[in-house]
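Note that one protein chain is taken out, while the other chains of the complex remain in position.
Letters are used for the chains, namely A and B, taken in the order the chains are written, and counting of residues starts over at 1 for each.
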C-alpha cells in the first residue's frame, strides 16, 4: 500500500544499517507498537534494536560517541518507520507531528539535539515536507536494556484501507 | 456512569493496594488532573500517592526493588483510573492511546520496561482490548517528591454526559 518513493527511500536507509523493514517487530509487554484514533497514530518508544540486538548500549558522551548515538537514533527511527510500514504503509502518513528523543547521557553530555538531528533528517529524507515535525529532546539517566537512545512518535494518518 | 465491570475490576485492584477510587484527588499547582478536547483526554503525571503519602520513594534498583517499583506503578495507574472515574466514568474510555512511564532509576538499572509492564497489565485487566496502548518508558534521574515512578496517559473518550 506504499508507493515506491517513500518506501524505497526507507529501504535504502534500512539496508545501510542491515535493518529489515518487513521483519516482525516483537513487543515484550502488554502494549502495542501503535495505537490509532481519529487520524492520529501514537507509536511506542523504540530502542535501537536490530533483530534481538540493541546495537548501541551505554551512555552517550562516555562509551557511546556522538556519531554512534546518531547512528542509533537512525536505527530507532527505522523501527518507527517499520511500524508505520507494517500498519498500513508509509503513504498513510499525512504529517509527522511530534518526535520524542531520549538520550541516555553521560554527565556533562549536552548534545542531545545533535543526536536527535539524525532522526529528524531521516524523517525528512523519507517523507519530505510531511516529515518535518515538532520535537523534544532530553538526556535521561537510564534507558531500557541500557540502550543509548529511545525515540517515540506521533503522526497524522489517512484512514487505513 | 460506569458499568459494573470496569469499575468493579478497578475497585478490586484498588482494594488490594488500600486505595480509594472515590477519594478527592488534590492537585498542588495551577493545573488540572485531566484536560479533554475533541474526544481525547490528557491525564497529568501521577506519582504513587495514597492519600498524602507517596508509597515508594527512592531509586529503583537501589532502595526500591523491581517488585516494589511494579507495585508503585500500579498505584500510579490507580490514580489515573481514579481521575477517569471521577471525570465521567471508566466506561467513557474508548481506547487507551499512550502511556508514559518515568522510573527514578539507580545507575545501571535497565528494567524500566518490566516496571511499566505492571501498569500495562493493570490497564488491560480493567479495560480489556480497549486497554492496550502505545507506551514509552524511560529512566529519569529524579522525580517530584522523590517518587520511584511517575505515569501519564492519553485516552480517547466518548462525549461526557
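Just so we're on the same page, a residue touches a chain if its C-beta (ideal position, glycine included) is under 8 Å from a C-beta of that chain, and two chains touch if they have at least 3 such contacts.
Because the structure is predicted, anything quoted here is derived from the model rather than measured.
Novice: Which candidate, A:5, A:53 or A:113, sits in contact with the chain we can't see?
Specialist: A:113
Novice: Of A:40, A:54 or A:69, which sits in contact with the chain we cannot see?
Specialist: The single option touching the absent chain is A:40.
Novice: If I consider the whole complex, including the chain that's not displayed, which of B:13, B:102 or B:127 touches that chain?
Specialist: Going through B:13, B:102 or B:127 one by one, B:102 is the residue touching the chain not shown.
Novice: Residues of chain B in contact with the chain that isn't shown?
Specialist: 28-35, 37-38, 42-45, 100, 102, 140-146, 150, 152
Novice: Residue by residue, what part of chain A touches the chain that was omitted?
Specialist: 38-40, 94-99, 103, 105-113, 116-117, 120-121, 123-124, 132-141, 154, 156
Assume only the chains that are shown with their structure count from here on.
Novice: On a C-alpha centroid basis, what's the spacing between chain A and chain B, in Å?
Specialist: 25
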